[in-house]
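For this view, one protein chain was removed and the others were kept in their places.
Up next is chain A:
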């Protein structure tokens, strides 16, 4: 009987499709929520040659949905355990080949040549940069890609085929909401500002050395004046004393006294609000380490209720509790730091989270901002997207249905499908025909971008890291202007001197390094097999606080180029952030919305835009979502 295990599939799909399934070689990128479901569905649908890749390890908070993992797997490779579990459950395991890679897809091992061996790639990713990376490689080697994502009850599946459908980057993603440095450092007015600050402080104290992290300089004790003006400088003489006492006292004194005292003296900042109040360590703790005072706190409205499991994290801790937690977490983190070297912040590491919770709350207290619960801070600091088994199951089922069509080469039948939270406009699933490739897409169509930036202040390092890597998701860019090579990355074959030379180069101002106003810069990434020309336009003022560059996929002359009626009336999307405020996402953006109120014929994916009419209801769907 096991011979006709797939008889049902042959009966329903037909023998031709089934044969294609049996001979297909497919790649699943990501072994998380969607990845687990997808792997199971593929194997039970007859697929037998599957590669799966994930760099992540299993965490306790995965177990509510990633059903291939158990408690005893925590800390192990997701890809490897997913493979093991599927083979264990599956009946003809000797007939099935699953190759698991515990690795980062964005490495040279998995370049275009690796991708070429597959008939189909399926993304089950949780972040924008990997999605873009896979999108570019699939386009370059012309392999069909099925892209998917879930966020809470919402989900989405779409097929990407070079020249046939729009690609993942045809619709620009809204850039991450970034806060102006001065808001974070000097003038916070909302809890999120203090949370961002606390994460930066974590990096400063326990992370890798990073010159761009200007949150505080631990030995700088100037509270008024300029260090070059030796006569008028006022220093906080208590800081060196605190440093002698203990590490935690030093940190506490520095960030909650010295830095605050300096800010409080800048009277022009505090004309309309209460100035921040520096905290004195010794007043909060008696010499034997016991707390001596209790201070009243501003708490956020109303969450102080009833008992229940886990509720502890949802209650806003008192100011004193935050102080204690801060000191304790610094002590422990310092030990970890000494033992393990530089730490990276992880929302699921309780100690790291405690540090950010307490540090941000103490700072909020100082600036008269409401304190937040650990539960809320975790969501804001960790950019947490809710995730459940049900949505992943639905989306994975849809992916496999699209996979059948792709293998049959039926791209005309492929759909982009959106899963809605509740039946809205009479439907729970919203299938729409994929859009055509956008003629102005810099990835799949014209390979041209206009970048407005201050060429007289921006360094090559900023251009590389913040613009090319962070914003445009290049992995390893090579920069040329005309025939001259300006920059090449990679560490493998370089001598120490050459690396130093390059570091020096990175500090150059771009206008002084062959990239003044009106330069066409060519950027190429071999790993992504991707090349783009960037027109650099010098620009000194930007319309939003904190913004220092602007990218558009369109040519300089927009009016002639923009014959696409899809978004012709909302080029002006400067106000987009108003609609996104409630999400307070720090690292990665909301980048897709579904207009659920429109009916069948007009329903289509929309670019994010400011809300223009009052009846339009939008579903927000985060791309930075389930694996």
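What we mean here is this: a contact is a pair of C-beta atoms (placed from the backbone, for glycine too) under 8 Å apart; a residue touches a chain by one contact, two chains touch by 3 or more; residues count from 1.
By our rule, contacts and distances are computed from a predicted model.
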Omitted chain, identified by the protein name its UniProt record gives, among "Dolichol-phosphate mannosyltransferase subunit 1", "NEDD8-activating enzyme E1 regulatory subunit", "OLC1v1025007C4" or "DNA sliding clamp PCNA": "NEDD8-activating enzyme E1 regulatory subunit"
Selected residue (touches chain absent from view) among A:76, A:389 or A:478: A:389
Absent-chain contact - pick from A:6, A:179, A:247 or A:411: A:6
Using the touch definition up top, pick the residue from A:55, A:103, A:164 or A:190 that touches the left-out chain. A:190
Option touching the unshown chain, where A:76, A:401 or A:505 are the choices: A:401
Which parts of chain A face the unshown chain closely enough to count as touching? 1-2, 4-9, 11-12, 37, 40-41, 44-45, 60-61, 63-65, 67, 70-71, 89-91, 152-153, 189-190, 271-274, 301-302, 305-306, 308-314, 348, 368, 375, 378-379, 384-398, 400-402, 413, 415, 417, 421-423, 426-429, 431, 578, 581-582, 596, 611, 614, 617-620
